[in-house]
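Structure, as structure tokens:
Every protein chain but one is kept in place in this view of the complex.
As written, the chains take the letters A and B, and residue 1 is the first residue of each chain.
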Amino acid sequence: MLQQKIGTLHVRASAPGLYEITDDVERWLLSQGIGEGLLMLFCAHTSASMLIQENAARAARQDLEAFFARIAPEDRSLYTHNDEGSDDMPAHIRSALTQTQLSIPVQNGRMMLGTWQGIYVFEHRREPPTRRIALHLIGELA
Amino acid sequence: MLQQKIGTLHVRASAPGLYEITDDVERWLLSQGIGEGLLMLFCAHTSASMLIQENAARAARQDLEAFFARIAPEDRSLYTHNDEGSDDMPAHIRSALTQTQLSIPVQNGRMMLGTWQGIYVFEHRREPPTRRIALHLIGELA
Partner (left out) sequence: MLQQKIGTLHVRASAPGLYEITDDVERWLLSQGIGEGLLMLFCAHTSASMLIQENAARAARQDLEAFFARIAPEDRSLYTHNDEGSDDMPAHIRSALTQTQLSIPVQNGRMMLGTWQGIYVFEHRREPPTRRIALHLIGELA
């Protein structure tokens, strides 16, 4: 019979950039005992976001971070909303260009991620606060 | 017991830009009587999109709109698909860079949005038609 579970992860990155949470999500998932289902992760912030990305090459993540720094730079002359710091408006833009929420199918108790896929919180602020990621799982017991 | 509900919001922005629908979504949600669940919003268009963004500072939204105008400008020389108006192709690109669909967890009858998060239809056309947003809710009665 289908049932649902709700949980929360608290994530604190040490710096801006991609911060992998695949293991934390997997640990939570395993503790719920669901065999088959649908997992949804929701980032309750507008200056951090979610992304599924390659988790093998560290250089790929750095290039990705550099791309977002280029496309939405910290440049006060570009923005009128500057009173929360010069990294605030780029943070909103980088969030808008990535994801607030991710859904992932679950089979045999595990997320059906591809071989090279990792789940990341994309932290956009220079002095990251603790971020709240809500998890919603619907599925059948294993 | 889990059950599902389907609804529709009709949204007509008065101009291009971010148009907040948080209250409309909340009103629909409350009328369904679901306490805990998963809400999904789907924009049935390719020249308008969805976005969760900061709903406090109006300047932040204007900067965001300006960013998308810069990155995907109305410039006929950039596009071959110009027969539906010079704002049509930028509309498709801006939609592709944002979201067609958003999932949001529900707890105690309310969306688990962060303090500063609002739900927006991002209208990309200069003479906006009425937009259809489908809502799908799965969950348990409160």
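The working rule: contacts are C-beta pairs under 8 Å (C-beta built on N, C-alpha and C of every residue); 3 or more make two chains touch, one makes a residue touch a chain.
These numbers come from a predicted model, not from an experiment.
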item	value
Candidate in contact with the missing chain, chosen from A:L30, A:M112 or A:L141	A:M112
Residue of A:L102, A:V121 or A:A134 touching the missing chain in the full complex	A:L102
Interface with the unshown chain - residue positions in chain A	2, 36-38, 51-54, 57, 59-60, 62-64, 66-67, 71, 97-99, 102-105, 107, 112-114, 116-117, 138-140
Interface with the unshown chain - residue positions in chain B	2-4, 6, 38, 40, 42-47, 71-72, 78-81, 84, 88-89, 92-93, 95-97, 99-101, 103, 132, 134-136, 138
